[in-house]
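With one protein chain withheld, the remaining protein chains of the complex are depicted in position.
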Amino acid sequence: MTEAVSKVELHYLETGTIIANKRVGPDTWCMTVEAPKITAAAQPGQFVMVAVTQGATDPLLRRPLSIHEINKSRLGLLYRVVGKGTTLMAALPENQPISLLGPLGKGFQIKSSPHHCLVGGGLGVAPLLYLGQEIRQQRPDEQISILLGARTRSELLLLEQYEAVAPVSLATDDGSAGQHGFVTELLARKVRGKATIYTCGPTPMMQGVAALARQRNWPCQVSLEAVMACGMGACLGCTVERAGFADNDQKYVHVCKDGPVFEAGEIWL
Amino acid sequence: MTEAVSKVELHYLETGTIIANKRVGPDTWCMTVEAPKITAAAQPGQFVMVAVTQGATDPLLRRPLSIHEINKSRLGLLYRVVGKGTTLMAALPENQPISLLGPLGKGFQIKSSPHHCLVGGGLGVAPLLYLGQEIRQQRPDEQISILLGARTRSELLLLEQYEAVAPVSLATDDGSAGQHGFVTELLARKVRGKATIYTCGPTPMMQGVAALARQRNWPCQVSLEAVMACGMGACLGCTVERAGFADNDQKYVHVCKDGPVFEAGEIWL
Amino acid sequence: MAVDTKVSIGAWQLANPIMTASGTFGYGEEFQPYVDLTSLGAIVVKGISLHPRPGNAPPRVVETASGMLNAIGLQNVGVERFITEKMAMLRGLGVPVVVNILGDSLEDYRELAARLAVIDDIAAIEVNISCPNVKKGGVAFGTDAAMAARVTEAVCAVTRKPVIIKLSPNVTDVTEIARAVEAAGATAVSLINTLIGMAIDIKTGRPKLANIMGGLSGPAIKPVALRMVYQVARAVKIPVIGIGGISCLADVVEFMMAGATAVQIGTANFINPALSGALVSEFADYLEKSGRQSATELIGSVRV
Partner (left out) sequence: MAVDTKVSIGAWQLANPIMTASGTFGYGEEFQPYVDLTSLGAIVVKGISLHPRPGNAPPRVVETASGMLNAIGLQNVGVERFITEKMAMLRGLGVPVVVNILGDSLEDYRELAARLAVIDDIAAIEVNISCPNVKKGGVAFGTDAAMAARVTEAVCAVTRKPVIIKLSPNVTDVTEIARAVEAAGATAVSLINTLIGMAIDIKTGRPKLANIMGGLSGPAIKPVALRMVYQVARAVKIPVIGIGGISCLADVVEFMMAGATAVQIGTANFINPALSGALVSEFADYLEKSGRQSATELIGSVRV
């Protein structure tokens, strides 16, 4: 495949090299890929489309995965093995080439704020690590908190990485770690005064977070998922509904190009 | 997949383990699989149907490969990387499970003969190693000769293995090793008197060998290929035309079940 | 909890909805090492014609993306030898046997059905109407509603066995054909037969199949098959048997949710010869785990 650069949005079709691909938790893997062009352009909240097969046509489509970490010219992908694409990914050996398309989409906006609060649930924690690192670097004097939720303790992954960035508070559905209950309750209790919220995770969690943010008048950015074919605005497949638009051609936005990060008020969660 | 045994024809659906999978020549690989049930039942000239993917549906069908070698509970497959199935096979790592169906088909008949002559061309050499070993064991006092042909020297593979069984004569199209020319010429020149011929390779080569055998009144067994879907007589896909049959339901035989080894006079080559 | 896996095709009750598709399961015996045949709902044998047929010249099969093309050309021993040579063995298998028939003319179908009507231990007749009608210039019976109805009438008139009409997907409106054969007396319909396809070998510049075109089967066609089963199940009252790319339990459940009373496993038998048997037990487990008491609860349960 040709390696070329998008003048418009600066994304690349890059054949990276798998540096590591390891299991890091129940059904969860972390893949590190050497990909100098994509890493140089990446912003927190953006994603890549990963080709999980070579030569074969099933699975057919690339898989969207958030950029979890950037380490010089290497990027980290944190992914849960849920179906045939991710199963194949988990079996890929080191040193093998892998085709990535990215960085794609609009990531998080990092504006000045007294308190940056990152709220993640499940695999939604993936994009928050890189986000936290970038806020720390761009706004070294502003407070950062990380709130992570999971069903159970064993699903809370790579905590040290997050703790290296900012103080982390935990919530689990079964109480096996941190607060017993939802990460939303943690947010309601822990964060007072002005704050900016960044959230990624299961839809009900993000709905709860966005509702609280609206109530408390916090700016809130949500990172969405949708089934994607192209990842670059060509297929119009990855729709979410805009808030407050009539039944016309403005009714929908596209997660891959207009997102994946949106202002919570912009879309119907 | 269930592991079960055919009462009728003694073949198995067995999940073997890849012991080794190495490149042995230009585009050619050898895979060793631990598969105790199939190896225990295998006869020279039989083949296995190999599942090259797991979970994915492309490539869809199993791939037929001859049994090249049997070493206790391990079998060797010698294969050329020609398309997407064999490309995927060549990338399979050691220790990985692999599903095999076999041993399938009717192999070579080893009857008493003053001179057993094994004539192979290209990857058609694959089944001849195991055949030679079996003849050596079953008929230790009878003469064996192995005649191998290839386009060029680098395509003559694993010669030591064949030489360990019997004297080997070579022919190459470009004269880079052995006789300059076809293996058929070698056969015409080298073999005098009574002999039994076993041949596997490109169709024109087998036609030449079979024609010479007919002329000299040598019994001749040919090993054929055909595109296969099931490998076990269920799809009726792998047809070759019988010699001397009218246009009725006896017109065709099936390579997977009636073959792959036939008496040369039985079919139209 | 004992779940009830039984389903009914007219008066015929199957132990479970798992059948094997015509032309993909030999005469059953090839699969005996891998499948407890007596556990299956039924097996459908390779299509039988009035006279023996040699089938097409090779190559007869070619792989495509997640599918395969076949042009076997309906090779078979003919009804006479089927009855004398194959039926005894089939009876011994301990599984309901459906005989698939095909003809070049209405009379062929009628005579085939009449010959088989008197043979014990044939559970049902499946009528392949995707064959070209020789008398009508080669147009397939299955692509014309009136012709399909006439074949159905001809067969139903001479047999009291359940008659399953196997529908071709190569039509503009499959529900029209389904309604026509229902009105003509069919006990059930099965679908889909293969989609017509082609492949060319660019090295030789020739079609990859000697017959030029062939029938496309396998996972590639599943979405089309599922759509047609859904449409037909809403258009007719008789049972629908779903076929097309079924390769795992989830596929079986999808087809039943779409409206199928039973399913047939085809091409997937080639990849995993043990599949059909495995699906029988997986299906019972699934019913139990999903809290259903009976297989019939699944049929047509998709919520749209």
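Per-chain numbering from 1; labels A, B and C assigned in written order.
Convention: a contact is a pair of C-beta atoms (placed from the backbone, for glycine too) under 8 Å apart; a residue touches a chain by one contact, two chains touch by 3 or more.
Everything quoted here is computed from the prediction, not taken from an experiment.
The chain we do not see here touches A, B, C in the full complex. Within the full complex, the residue among C:118, C:146 or C:213 touching the omitted chain is C:213. One of A:147, A:232 or A:261 touches the chain omitted from the figure, and that residue is A:232. Mapped onto chain C, contacts with the missing chain fall at residues 64-67, 69, 143, 170-173, 195-200, 202, 205-207, 212-213, 216, 218-224, 226-227, 230, 245, 250, 253-254, 257-258, 301-304. The chain not shown here touches chain B at positions 57-58.
Interface with the hidden chain, as seen from chain A, comprises residues 1-2, 4-9, 11-13, 51, 57-62, 101, 226-241, 247-252.
FYI, only the chains that are shown with their structure count from here on.
Path length between chain A and chain B in the chain contact graph, taken as the least number of steps between touching chains: 1. Of all the chains, the one whose CA centre sits at the greatest distance from that of chain B is A.
Taking the mean of the C-alpha atoms as each chain's centre, chain A and chain B sit 52 Å apart.
Averaged Cα coordinates give chain A a centre that lies 47 Å from the centre of chain C. Taking the mean of the C-alpha atoms as each chain's centre, chain B and chain C sit 35 Å apart.
Across the assembly, chain C contributes 65-66, 219 as residues in contact with two or more other chains.
With touch defined as above, residues shared between interfaces to two or more other chains in chain A number as follows: 57-58.
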